[in-house]
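All protein chains but one are shown in place.
And then chain A:
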Amino acid sequence: MSQRSERRGIHVDQSELLCKKGCGYYGNAAWQGLCSKCWREEYQRARQRQIQEDWALAEKLQREEEAAYVSSHSSSQTQPPQSHSQPSLATFSKFEEKKTNEKTRKVTTVKKFFSPSSRTAPKKESHEGKTPSPSITRQSSIETDRASQDFLEFLKTLQKPGREIQKQSRAFIDSMGNKKDLGAEELSECVQDFYQGMSDRLLNHYKGSSEKVDRVMDQVEKYIMTRLYKSVFCPETSDDEKKDLATQRRIRALHWVTIQMLCVPVDEEIPEVSDSVVKAITDVIEMDSKRVPRDKLAFITSCSKHIFNAIRVTKNEPASADDFLPTLIYIVLKANPPRLQSNIQYITRFCNPSRLMTGEDGYYFTNLCCAVAFIEKLDAHSLNLSPEDFERYMSGQASPQRQDDPAAWLQSGSRFNPALSQIHQNLSVLSNLEKRQQQVIEGAQSLQTELAEWQDSVAHEVQEIMERYPLEIKSRASAIDAENVENDRLPPPLQPQVFAG
């Protein structure tokens, strides 16, 4: 009885508590009156429908965009026309989200076309560049195929464990396909867990030596990261791209920083040194073109080696960190590598941690991180400048080189910048040429006047002579031989003789 009255007190009936579907279980207001089981079914169905709709919409959008891109090359401005035909208000927010996603994706690709990497790595980018818009077809590219092939070849040498490794890697890649909505950190977590599980298994189950396991793990990393690269590099869920742009802008704003301000111990006047500097710059830029974290690391290492060479040639002693870090900072400032933050984040998230923590590659990578952190936080104090000067340089009101008179600037400029010295040289050659041309023109003019004078003088002379010796015409004899006085003495002309025959 008391129970009943209690129930009546809050106006809840037994039937109201039950699942609306009538399955006999209790329902819950939070699940719209359904029990947990029915709710899940219902929800899954609705969600599935939603996903399908979104997919259809996204595909339609993509097709339209591709068409728009092909027809007019001004891609991103063209608004897809079906933005008016939104299916319903309920899906509107989702739709908007999709659209922005599409847009950002497009921005990255457009950027990709123009990023320096397309110049430095023409082989790979050109093949990517053929598809005019970000389409899924790109995922199965030559590169991923080759990676799969290499991986299979490698696994063949391992026999039984190889098959298992392949099965697990394949399964993992498939499972990652369903996790596209996860944040970058969760994705990283998944991949790191996979590495961990795999290497543990290899060590304990198959009793591999640690060197061998390392080798296998390198191959596993290469395989899965080549496959996953597109979906996990600079993902839309992270703000990597924003950071990339911020860093790029920052480095551009710092274009005036000189070797002296950073106390970089390299002398670019020496040809071998400037050669190494150029190679280091190329390597750090080319890092972006690789897919596998380890390959990216290899480029950082190679860049560092070139830096060490430059320092070694300049100072004639092995480089310490005191020399190396400023030089690396200088190289990063000079190179302004594309998608630097994305690359760093990508390596941090998806590289096999054993490489990153203690290895030599890890050391250089850490230094690169330091260089970027330094560039981000750099201020007047860290360049030994007064805050006023720093402000003026940053705002572009003044340039550190142009304080002195232009001649001194040119001279000092040429000392630490080979390009400037080249310009300087070219300028002097040009002015020399100009001078010579002037001389030629003057010579030609004087020649012309001389010629004119000569003509005049000749005419004058002729005139004079003509006046002095006027033309006299004598009366002529009638016959040709008239003047020939001794005509009679000449023998008679020969007559033809006829012989009788």
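Quick note on the criterion: contacts are C-beta pairs under 8 Å (C-beta built on N, C-alpha and C of every residue); 3 or more make two chains touch, one makes a residue touch a chain; residues count from 1.
Criterion: contacts and distances are computed from a predicted model.
Trainee: According to its UniProt record, what is the protein name of the omitted chain, chosen from "Phosphatidylinositol glycan anchor biosynthesis class U protein", "Ras-related protein Rab-21", "WD repeat-containing protein 41" or "Trafficking protein particle complex subunit"?
Mentor: Missing chain, UniProt protein name: "Ras-related protein Rab-21".
Trainee: Considering the whole complex, which of A:Ser175, A:Gln260 or A:Thr366 touches the chain not shown?
Mentor: A:Thr366
Trainee: If the hidden chain were put back, which of A:Asp239, A:Glu317 or A:Glu434 would touch it?
Mentor: A:Glu317
Trainee: Can you say which of A:Gly22, A:Gly177, A:Pro271 or A:Pro353 touches the chain missing from this structure?
Mentor: Of all options in A:Gly22, A:Gly177, A:Pro271 or A:Pro353, contact with the hidden chain holds for A:Pro353.
Trainee: Which of A:Ser175, A:Gln196, A:Ser399 or A:Asn426 sits in contact with the chain that's absent?
Mentor: A:Gln196
Trainee: Using the touch rule from the top, list residues of chain A that touch the missing partner.
Mentor: 192-193, 196, 199-200, 203-204, 210, 263, 305, 308-309, 311-312, 316-322, 324-326, 353-354, 357-360, 363-364, 366, 369-370, 373-374, 377, 381-382
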